[in-house]
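Please read through the structure below; I'll follow up with questions.
With one protein chain withheld, the remaining protein chains of the complex are depicted in position.
Now for chain A:
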């Protein structure tokens, strides 16, 4: 039943070819690295059809875009975040960890709308960086400006969509944004890049409740145990203690 709905989603989306392309280019689809597991996971974040476990289905029902309206913007975001925190032999990258959904949820809330930020003018957006964020644009708008410009640069420089480029080509574009070589309206491209980088890393390592760090795999990679009442008995231990992580949900005592 759920599968059927998800399959419907699958057929409506024309970008599957580009994602397969991405997998092929990255060497994952060749089956060498981790084969089907990686493939299932990567697709899982978008299409979810391959995975069947109940808990996964529930979690995946929470993974829909709420801030980004255009799928294209979201896809650019996803592939850019994957280059910042890529899949490797240590474990999953940004896409499999749910980072694009994390960023989407952040931008849909007070953070994206700058609700706790001083937003009165006059504005001098070119002074961003030197004086922190000085844009009239809120963070969500900065993301939209930046991602659409990435797509534009991608078409201009390489003749295809960002999501369809080779990893190295994607990096080349990201480096231009990082170095503030791209002109954006109302914000420096380097400011956009820093927000993208910062939120990508936050999505990898913040509690799964926010939509990233899927199955606490970010924490497992970095051997971070999550919240605990305390470490009074372990604090003076000589050896490094590697613990199974605990989520905020478990720490708070589970469901009401």
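Keep this in mind: a contact is a pair of C-beta atoms (placed from the backbone, for glycine too) under 8 Å apart; a residue touches a chain by one contact, two chains touch by 3 or more; residues count from 1.
Please note the rule applied: contacts and distances are computed from a predicted model.
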{"item": "Identity of the absent chain, which is to be given by its UniProt protein name, from \"GMC family oxidoreductase\", \"Bifunctional protein PyrR\", \"Phosphate signaling complex protein PhoU\" or \"Fe-S cluster assembly ATPase SufC\"", "value": "\"GMC family oxidoreductase\""}
{"item": "Sole residue of A:152, A:181 or A:234 that reaches the chain not shown, by the stated touch rule", "value": "A:234"}
{"item": "Those residues of chain A which, in the complete complex, touch the missing chain", "value": "83-86, 88, 90, 93, 111, 115-120, 122, 124, 127, 130-134, 171, 174, 178, 197, 200-202, 204-207, 210, 218-219, 221-225, 227-232, 234-238, 240-241, 248, 251-253"}
